[in-house]
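Only one protein chain is missing from this complex, and each of the others stays in its spot.
Chains: A, B and C, in written order; residue numbering restarts at 1 for each.
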Amino acid sequence: MSSETVRGRLTDGELSPQRVAGLVAAVLLAGLVLWGFAFPETQAGRFVAILTDRSTLAATLRLSVPIAFAALGGIFAEKSGVINIGLEGLLIVSAFGGVYMADVTGSVWMGLAAGIVASTLLALLFAVVCIEFRADQIIAGLAIWLIALGLAPFASQVVYGGPNTASVDTVDAIVIPGLSSIPFFGALFSATPFVYLMFGAVAASWWTLNRTSFGRWVNASGENPKALDTAGVNVTRVRYAAVLLSGVLCGFGGAALSLSIGQFVGSGSTMVNGKGFIAIVTYLFGNYNPVGALLSTMLFAGLDALQLTLQARDVFAVPQPLVRTIPYVTVIIVLALFGRTRIPKAAGEHYESGDE
Amino acid sequence: MDRFDRRTFIKGTGIAGLVGLAGCTGGPTGGGDNESGGGEETTTAGGDTTSESGGNETGNESADGGSSGGSGSDVNVGVVYATGGLGDGSFNDQAQQGIQQAESEYGISYNEAQPDEVSQFKNFQQQFASSTDPNYDLVSCIGFLQADALSEVAPQYPDQSFQIVDSVVEADNVASYVFKEHEGSFLAGQMAGMLTTSSFSAGAGSTNEEKVVGFVGGVEGELIGKFEAGYKAGVKNVSEDIQVQSTYVGSFNEPSGGKEAALSMYNAGADIVYHAAGNTGTGVFQAAQEQGAYAIGVDRDQSVTKSSYQNVILASMVKRVDTAVFNAAEAVVQGNFEGGSVTTLGLEQNGVALVYGQGLKSDIPSDVKSEVESVRESIISGDISVPSDPSNV
Amino acid sequence: MSTAVTLDGITKRFPGVVANDDVTLEVERGTVHALLGENGAGKTTLMNVLYGLYEPTAGQVYVDGEPREFDSPRDAIDAGVGMIHQHFMLVDPMTVAENITLGNEPRKWGGLAVDRDAAREQVRELSERYGFDVDPDADVEDVSVGVQQRVEILKALYRGADVLILDEPTAVLTPQEVEELLAVLEELTAQGKTIIFITHKLGEAMHAADDITVLRDGKNVGSVKADTTTREELAELMVGREVLMETDKPPAEPGAVSLAVDGLRATDERGVEVVSDVSFDVREGEVFGIAGVDGNGQAELIEAVTGLRQPESGTVSFGGTDVTDWSRRRRIDEGMAYIPEDRQERGLVMEFDLVDNAILGSQHTAPFARGGRIDWDATREHAERIVAEYDVRPPNADATSGSLSGGNQQKFIVGREFERDPELVVATHPTRGVDIGSTEFIHDRLLDLRNEGRAVLLVSSKLDEVQGLSDRLAVMYEGEVMDVVDPEAVTEEELGLLMAGEYPEGYGPESEAGDAGCVATDGEPNEATQPASNDGSEGGTR
Partner (left out) sequence: MSSDDTPNTETDAADSDGREPGTNTGQSDAPAAIERLVRASAVERALISVSALLLSVAVGFVLILAAGRMTTCSTAATTYFGVGFCYDPVTVYDLLFLGAFGDLSSDLINGQLATTLSQTTVLMFTGVAVAVAFRAGIFNIGTQGQLVVGALGSAVATLWASTLVSGVVGTLLLLPFGLAVGAFVGGVYGAIPGALKAYADANEVITTIMLNFVATAVALYLVQDHFQDPESVATQTVPLPEYATFPSVIFRARDDFSLVAFVVAAALLVAVYLLIERTSFGYDLRTSGIQPEAAEYGGVDAARTVVASMTLSGALAGMGGAVYVLMIIGNFQTGVPAYGFDGITVSILAGNNPLGVGFAALLFGVLKSGSIVVDVGTDVPPQLVGVLRGLIILFVAMPEFFRMIGTRVWSVRPSGSGGQPVTDGGTVADSRGDVEDDVDAESGVPTEGGERDE
């Protein structure tokens, strides 16, 4: 904003204070890791052991699934010029929808489909409100979150008599023999189908955005909708498609979240518990690149997995509630150090082609 | 006031139900029948009520007083649940089961409230206390967080009987029920410690060589600390060499966090994880099943309420909230409600107990069972004193 | 010759406004047809109708004699009509080839992928056929404005356009780039394309077009052949009355140095140096002009002077004091008035009414604020005075500034800044988009201030304006001051060369053609010889 002109030279310079601080942090971390490798019996050593444990990667992957899907959804919406801050809400309805349908039909895959449908319907509402009725996107996104936060437990209450649903079956991990026993990376070959779906979705999203016509149009719609319009592509339609796609992707994420536990928990902030917001953080970090978003998701999820393990192993004598803040504090620090992302120029703006 | 049968299940009645009206699956039935067509397990007040229970009784008979068995009492009970709501498969559901038992045995009526914030407790309590249509004969307050509110509300309504579970409120019209969770947890720890040091295989899991067990808590606090403390003490009672890993997820509603916490422990060699984490605990069971290891449930017999995890739930540290609720209601019905009383429910009173899982109880070695039983007796007799603060273990 | 496009009785109404009123127009195939008129005359609206962006309220469009209904640009494109907007419709982060093929991407693998090789090849071929020199793989945001314009033209050609509409194509070009553009247009017409270009510069229309149609107030007031008309005739058609341009001004009486800029360097948002070692001073009682094509560092220079941008090095002195590190607020308080070039972004808060806007910049100072509290009565009075004296219409201080037309917004800003009783006025494009009467008024007031002994720093891309008003005139090119010249003596052609980075005879760093007391730059200018820069980053190399 206003400070940018003045700030610009500080943040963009080769050796800004932030870059320096980031470098120092990286060096310190590297030092800690080296120290850990050299002296495995120390705290640092145990830390490194946890860090390089195969199960840490496995946990990271699992925790990444809902966040990564939501982040991909957020990328499509925002790249097309519609900031979708309601990802959290989409995750919530799909988490409930997934379990409900899995419960009714007994099939996890029907559940997944229902989760996607539920999320897409809510995304459609969001799209209509933002695109048709020119709603402020941020506020409408918040509304979507609030609606879902009420609606899913409401439905659960009606159907199950409480905000938490019954238990349903979950899916088993797909283990690729041989490969799954590789140290550390073996976790990549012994994971639930949702993890593989996540990788597939990241790849497909990357391809769609970078290699297909639709991806070009999404880009143009967020950067310069008028250019797209004058090139003869219907901006409204592209934006609808992108927002609905964000619904579909969030549907995968939410359903994967609840179906890998086999229950929807709707009390409090529900089982989604801020993952949709984290997703926004990660795609901003990832600079709207699906691969970047995946990596930053894994950074966050990895920290989350790490803090759970650090608690269990009593590494670093820090009170447990404080250990839990590690991922959040890390996000703040990283954001402060490398804070700037280039957001699509027309994001947040309503676009009306020609006259009405 | 209209009475509804709120425990209704339209499961198995069709996909259309999701969207609402389309299916028209529900609505007034006029007869209070249940449509429990789906043959699946339910989360209802499925009963593990007493040792003889084991089935999936749906427990949703009509709430119409008089229509069901019992003496047809016109007693009305208002229940204010703990935050977290029904369907947690443990604490609140257990309380509900107690009131439903009273319903079926004495034909009482009840009305439930599910606050979602601490600040609402007081208002809910007042709502019930001040209501005249119907007049509530008893207000059951579930959960220690209600204590402060109740200690203010109770004196305002001296003629109203209250019950509080999990805390003590000193007032003439409040019956307090507290549990010695650490005692029950000690038994859980005893069992876990013995099993992890032996070679045990049954159901979907088996123990390993490592002498490691785990504990997953919801949010740090004194109450959950009692579970952790008792459990740790129980494990150490078997052998000081056994390592107990302990993690708090920070929420009672985050099963994915519970799952990861438990997985992290299983991966570090733990084979049995005990949870005191409400909904978060579902993730612990899930993790146990995936890892071919074991878990210990809490509050209710979770091998029943979460029957899909029957093959990994060794036992549950049952906390008889239902007994507390039922007893209070019963006392009101029978006219011997005792305000100002404090009922402490420990092992001795069968207020807490270690209940072996439905799927595995026959596989647990008898030496373990007998040792657990003898430890239980030692605790009751006072030979073993169980700490209630984990930092004292 | 046949008619490529016919517009028959086009009327376009917007709520409360008639933008085009029964306009009829014929364009011959293979010609260049200029659509001449002042801002707001309805030229762009008319062309948007032809391009399918607007649906006409009444009237009929014919292309190649066929009646057409365009619902969207897609329809117009299909009919062979392409449009190059004044503000380029390009997607910055995409490459040239991606931009050109946008919406018509060649695909492969059953549509699963864009065939990028084919796209590149097609663009290269097209570019060669019309003698354009563009790199298909360059990122659009990295190429010069002139190249971007060619990309726009290629975009239309790629879609098979036979009729090309160019909206104000020369506004952002140097005189030399304009010549190149005209050569391109000639090549296009030679290959059978038809060009319609919108302009408000009558010289350009006469120079480049075969036919000229003049619009005024949404009406066609005359179509003429370029070689049979005169400038006077066109000017009268455009304005509706005879136009006198010359402003009489008494000779300057320069006093003490008010503003001194020394060795100033500044970078833009991307960290590229865009102001390179600029030095000059502005004296009391004179108008110091800065001429140059937009985007040669003027904006950043002015921001550094007015306190909106921290310079990398160098100093800015004001009234003899080094103010380089002063905040913007302090500079305002010390008497630096500033008419910003982007009035809708900076100069006015669009959602505020004029009362609120009247104290933008003096919200902390008496008489409008005392003890942190704003005196709204005094402020209202002040706003109403500005509205009255500067003829802001509608004369209603409660109107939001967003509801005013551009010219009236500008008059309000000018009024507010002049009423500060400033020591120095920094005026950037003060008459852009302002009607002729107000332009004269603003020019007169600027000269009044100068005659009262105030210093005026004037930046404008309008040569006649800077030339007419300035007492000394600096020309900027790629972040450097090429030279400071005497505006009375310099010719438009010489200025054009300087603006393009070349030294005409008699000018240069060593020459004394400008004001003897002022050194333009203290270093060598770069030896830029090509008329158009390909990237803006070489300005800093010395």
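Here is the rule we use: a residue touches a chain if its C-beta (ideal position, glycine included) is under 8 Å from a C-beta of that chain, and two chains touch if they have at least 3 such contacts.
Here the structure is a predicted model, which means the values were calculated and not measured.
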Under the definition given at the start, what are the shown partners of the omitted chain? A, B, C
Consider the whole complex, including the chain that is not shown, and state which of A:Leu51, A:Met110 or A:Val158 touches that chain. A:Val158
Which of these touches the unseen chain: B:Val219, B:Ala331 or B:Ile380? B:Val219
With the missing chain put back, which residues of subunit C would touch it? List them for me. 12, 14-20, 38-40, 42-45, 48, 54, 85-87, 167-168, 171-172, 198, 200-203, 217, 231, 235, 238-239, 243, 245, 294-295, 308, 327-333, 338, 340-342, 344-353, 355-356, 359-361, 363-364, 369, 372-374, 376, 379, 394, 396, 398-400, 402-407, 429, 431-437, 439, 462, 464-465
Subunit A residues that touch the omitted chain in the full complex: 1-7, 11, 18, 83, 85, 125, 129, 133-140, 142-151, 153-155, 157-159, 163, 225-226, 266, 274, 277, 280-281, 284, 319, 321-322, 324-325, 328-329, 331-332, 335-337, 339-343, 345-352, 355
Interface with the undisplayed chain - residues on subunit B: 1-6, 8, 10, 17, 20-21, 23-32, 34-35, 62, 64, 78, 83, 111, 113-120, 122-124, 126-128, 130-131, 144-145, 147-148, 152-153, 156, 166-167, 219-223, 250
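Criterion: only the chains that are shown with their structure count from here on.
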Using Cα averages as centroids, what's the distance between subunit B and subunit C in whole Å? 74
Using the average of all C-alpha atoms in each chain as its centre, how far is it in Å between subunit A and subunit C? 43
Taking each chain's centre as the mean position of its Cα atoms, how many Å separate subunit A from subunit B? 34
Two or more other chains touching the same residue: where does that happen in subunit C? none
Among all residues of subunit B, those touching at least two other chains are none
Using the touch definition up top, name the residues of subunit C that touch subunit A in the complex. 14, 48, 51-55, 72-74, 77, 83, 85, 88-94, 98-99, 102-105, 107, 111-114, 155, 159, 267-271, 303, 308-310, 312
Hey, which residues of subunit B end up touching subunit A in the complex? 6-15, 17-18, 38, 40-44, 83-89, 92-93, 114, 116, 214, 220, 245-257, 259-261, 263-265, 267-268, 279, 282-283, 286, 290, 306-309
How about subunit A: which of its residues touch subunit C in the complex? 4-6, 8-9, 12-13, 207, 211-213, 216-217, 219-220, 223-224, 226-234, 345, 353-355
